[in-house]
Every structure is written in C-alpha cells, then in structure tokens.
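Missing here is one protein chain; the remaining ones are kept as they sit in the complex.
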Amino acid sequence: MSQLATTNPAVEPVEAFTKLEQNGAALMPLRKAGLARFSDSGYPTLRDEDWRFTNVKPIAELPFRPTIDPLGQALGQEQLGNVTFGQLSADRLVFIDGHFNAALSQIGDQSSGVTVTHLTSGLAGLERELGSLSIGDDNPFVALNDAFFTDGAVIQIADGQRLAKPVHLLFVTTASEDGEAAHIRNWIVAGANTQGTIIESHLSLGQAATVTNVVTESRIGDGANIEHIKFQDQSNRAFHLASLHSELGRDAQYTFHSIALGARLSRNNLRMRLAQPGIECILNGLYMLRGQQLADHHMVVEHAAPHCDSHEYFNGILDDQSRGVFHGRILVQPGAQKTDAKQTNKNLLLSDDATANTKPQLEIYADDVKCTHGATIGEMDDDAIFYLRARGLDTPTARRMLLHGFAGEIVERIRHDAVREELNALVLGRLEAVHKLD
Amino acid sequence: MLQIKNLQAGIEDKPILKGINLTVNAGEVHAIMGPNGSGKSTLASVLAGRDGFDVTGGEALYNDNDLLDLAPEERAREGVFLAFQYPVEIPGVNSAYFLRSAVNAILKHRGEEELDAMNFLKAVKVKMKELGLGEDFLKRPVNAGFSGGEKKRNEILQMTMLDPRLAILDETDSGLDIDALRIVADGVNRLRSDDNAQVVITHYQRLLDYIVPDFVHVLHDGCIIKSGDKSLALELEEKGYDWLTKEAA
Partner (left out) sequence: MRADTDTIDEFVASDYKYGFVTDIESESLEPGLGEEAVRFISAKKKEPEWLLEWRLKAFRHWEKLECPTWPHVKYPPVNFQDISYYSAPKKKGDGPKSLDEVDPKLLETYEKLGVPLHERARLAGVAVDAVFDSESIGTTFKADLAKEGVIFCSISEAVQEHPELVKKYLGTVVPYTDNFYATLNSAVFSDGSFVYIPKGTRCPMELSTYFRINAANTGQFERTLIIAEEGSHVSYLEGCTAPMRDENQLHAAVVELVALDNAEIKYSTVQNWYPGDEEGRGGIYNFVTKRGICKTNAKISWTQVETGSAITWKYPSVILKGDNSIGEFYSVALTNNMQQADTGTKMVHLGKNTRSTIVSKGISAGRGQNSYRGLVQVGKKATNARNFSQCDSLLIGDQCGAHTFPYIEAKNPSANIEHEATTSKIGEDQIFYCNQRGLETQDAVNMIVNGFCKEVFRELPMEFAMEAQKLLDVSLEGSVG
C-alpha cells in the first residue's frame, strides 16, 4: 500500500507521485501536467470566486493518501445486492476505492460496436484522448485527478448503436483511514444516433473521512440520445468531488440528473459545451441535506452554436445546519442565436440554521435569444398548504405532500422507469425517515 | 345548513365584510353577485378558513355548529367545499395522488371505507369523462401548467369526487368559454339534491343561465343590499349595479 501521510498539501502529492512515476505509462504526460498545475494552484480557497461558498479546507487538512493500489478489502456479492440499483437489470461495473473489481462486475452481451469496460483493461489509443475534454478547466481537483487517477469506466457506443441494457457504474469506498482518496476517471463516447442510459452511483462502506474525486469526460455525438443519472449517497463524513465535461454534437439530446443525498461535502462541477446547432441539454438536480452537510452544484452551460435549448432544474431541501450551493452560469457566445435557456433553482429551508446560496447567472453575447432564470429560497407555500387543507388534508399531511412533490418534481424527470421508481421510493423514504416533517 | 349572522371580517385593520346575514337551507342554490371589491371573495375565504382574514364580529353556523372555529381541513371533512377563484399550482404533486388522499381523508372522517387505488381510479375516470378531461390529466402535477379552463374543471372534478354538503363556487365562471361553462355547470347541477346546498359567487349573470339559483343576493361594500329570486340577476344584467348601490346609499 502506498500511502504517504504528511500534512503539507504542496509536498504530499509530489511525494505520492514518485510511486506512480516508477510504474511509467503512456499517461505520464497527462499526469505530470496535472501535478504541475496542482502544485501551482494548490487547493482552492474561499477567495476563489468559484469556491466562495464551499470551503475545502477540511480536505486540504486531511493527509493525502491516494489509493494507488487496491486496499484489499474483500467484498462479496451479498454486500452489494442491497445497495441502491443493486437489483437493477443492467451491465454493472464495480469499482472499489478506485479500482475495478471483476468478480463483482457483470457485463452481458452488448451489440457489436458497444464497448463497456474499464480504463486499465487496455488504453487502445485513449491515452491521447483522455483530458481532451477537461482541458482548460482550472479546477484544482481536475488537476489532481489528472495526476492520480487509478481507473474508471470506459463506455464507447459506435454510430447507430444502442446500449442493450443500462450501464451501471458502481463506485464504492471501503477505505477506513481518513484522507484515503479514490481518483476515478470515466470516459464516455456515444457516437452519432446512439441511445442509452448510464447510471453512476457513489456509496461508502465505512465511516472514514475519505475522498472521492471523479472526473468524467463525455462526447455525445450527432443525434445521440443519452440519459445519465448520477446518484451520490456516501457517508456523512466523506468528501465527494466530481466534474463532468461534456461536448455535445448536432441535434444531440443529453439529460443529466444529479441526486446528492450523502457526503459531508459534495461538489459537482458540470461543464457543458453546446458546440453544434439543435442540441437539447437538460441538467436536473436534487439535494437533500441535514446535519453539517454541504452540497454544491456548479455549472457552466456554454451555448456556442445557434438553435440549442438548455434547461436546468435544481431543487434543494435543507435541514439542520446544512448548506446548499447552486451556481449556474449560462454563457451564450456571439452567434448563438435562437438560444432557449432556462435555469431554475428552488430551495426549501426546513431549519433555522440551514443556509442556501444561489447564483444563477446569465452571460449573453447574442441578441436573438430567450434566456430566463429564477431562484427562490423560502419555506413552503402558504397558499398551497391552505389549498390542500381546504380539500380535507391536515397540516402535517399537506406539508409532507408538498415536500414529496418538491423532491418528486426532479425525480419525475428521470426517463428510465425502473431507475425513477427506485429513486422515488428512496427519496420519499429518506424524507420520512430523517427530516422532521410534522 | 348555513346561518351567517351579522358576520364582520377584514384584513389587518381594513374592514371588508360589514355585517352579512344569510341563511342557506339544504336543497337550495344561492347566487351572490356584486361589483368588484364588494367582498364576495372575502366571504368565500372566511367561510373556508383562509389565513389572513380576521373575523371581528358575528358568526357562521354550519349544521348548528360554529363553522369559524374549525380548521380548514375540518371544514372540508364536514362537507364544506370551496372552488377557488385562483386554484393553486402545486408542482411535483401528482393529481391522482393528491385527489385520492383528499377523498380518503374525507371518507375516513365519515367513518366510511377508504378507496384503494383501483376503485379510486375507476370512480375518478367516470367523472373525468363527464368533465371532458383527458386521461393524462391524473399524471400531471396539481394545476401546474394547466390552462385557465383546465384549472376550473379540475376544481369541479374535485368537488364531485369529494361530494360536499355545501359547495361554495368562487367566480368559477371567470375566464371560461361557453363550452367549458356548460361542462362546469353540468357538474354543479349533478350535485344538486335535497341534502346539498350551493353558494355560487359570480360577477356575471351568464353562469346563472346554466346554474339556476333559488335566491340571488347582491353584495355591496360588505353588506347584502338586496335579495330576490333569479329575476333579480336578470335585472342586474340589464341595469347594472348602480341603481342598487344608489338605492342603498
């Protein structure tokens, strides 16, 4: 096991890196560049505009222990059967602490032209592609990932093909030492006119202050129709950092859902580039937090071509001392006429100590566009409660129904029936179990 | 069934209802008409128990009990139904789920057996057909994204499902075209029986062509200034409200 435990963030990664360097690999240029960028930037601070509400100091203060080798925990199928989506009929790739586990994974027959595998099974030219979509992002966690990623999923769908079954990427943290960090790298290429559903779930077994740092690059081809559901339910001591870099082709339809229930601190960076006309890009999100949790969704949707639609719907339910952060930026480049962009962030505060920060932004350099955004923070709507009471429901039932509806509004947008139903039940159960609804 | 005696109510310090007297017996349909700002919607809100209105005097008895003492949901369960002038949009709450919860809350209160999903669906589909509502309607969130006509028909659907003793319709006709108006009126008329009563609040006479009232009351500046039979509505249609308000002054 290669774990270095000092406390100086500038030195630690450099030392940890020597281990990787000895292995040598085709990916060395990417890794070295990542390390160099991280050495320059260090961890972000509250002074960085992009991080002003999300303090990652607790991460910087953890010892730096990338799980460069598997931690060796033996997991059995029975431990995974009961997890969310564990029973879903899907091709399942299981990663434990950032390493692929063949015994736990099941990959059925996909049609020819569809590849569902993991990164270390063979790069086949990927070493030149990785990083090509995340390039230019100055997020220090992407730099760290470039340097230290161990493995991740590779999904490639050739033109005109569809995924026979959803692909379920299951990332489990078993680490038991604070600071143990899985760096995961996913690569998704959906060719022209492809279809499929991808589910990504992140769970913890154990309560250590672990770090998950996942970078996903996806290229969605012309006319492709892809639904991507990301479900994060890690332990409430875990730190979860994710970034998604997508480039969408002409007339592509891409729907991404982020359901963030777990982790002490989670941050989802979404970077969508709409570079061709006719694209429809939908980003949905639900965060339900309690205790000291913080969930941050930070997105930039760049309209670089005309006639594209983008919609973001994010709802947050904040209890106890939790904090929800939403930063949405719609950037309409010159020439991206007929853009139709909508952005909504709604927050319900259930406790006196919860905080919501929302920054819905529009940056527009074209004139023939329809852009709107809206944000609300508040308690439940009194008119709606009265309406329900006037139909015979008591106040607790009315409040519960509204809260369910508020969460359901997001979950309902998931197109995949089995995933939606499972999440619906889970979210409602979670609301009942952990939030004071009465 | 309903006895309103010298009812006075307002918002904050502003009096709106200044002494309403009205008796509604089972089997009767009452129309309440009046110009804008006369207090029609306030009366409906006070009877249904909306927050923000202060009752400063008088009383309202419902089946000889103090109606104003009950919580809004208790009034609903006792059979008082308000069709809202502006039905509230509730995004994310599925219409079928909402309506079944309401129906069962009321059935439970009456000590009757609650409906399971199958029986509920069966019952609601019949009613929906009568009101010209499509099947997808049940899957949509309550009132969210509905057209004005759809919202009003949804109110009537809820009314027929909840089977109230006393239905108060607050400007249910506003914004409806003739066809929708007829459908809504049919829904209301089907509910008419010797056991039930209805109070129809409206600005215009035209709804009363379809829902024929036994009594018509004119509300002005928080008081009922004239009562009569359905011919009063026709007279108002012809002459407007001015002659009455002058008479009252």
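Couple of notes before you dig in:
So that you can tell them apart, the chains are marked A and B in the order they are listed, and the count of residues begins at 1 in each.
Assume contacts are C-beta pairs under 8 Å (C-beta built on N, C-alpha and C of every residue); 3 or more make two chains touch, one makes a residue touch a chain.
Keep in mind that what you see is a predicted model, and the values were worked out from it rather than measured.
The shown chains contacted by the absent chain are A, with contact judged over the whole complex.
Touch with the chain omitted from the figure is made, among A:154, A:354 or A:398, by A:354. With the whole complex as reference, residues 49, 53, 334-335, 337, 347, 349-379 of chain A touch the missing chain.
Please note the rule applied: only the chains that are shown with their structure count from here on.
Between the Cα centres of chain A and chain B there is a gap of 48 Å.
Of all residues in chain A, only 381-384, 386-395, 397-398, 401-402, 404-410, 412 touch chain B in the complex they form. Per the touch definition, chain B reaches chain A in the complex via residues 48-51, 71-73, 75-77, 81-82, 84, 87-88, 90-94, 97-98, 101-102, 105-106, 109, 141, 158, 162.
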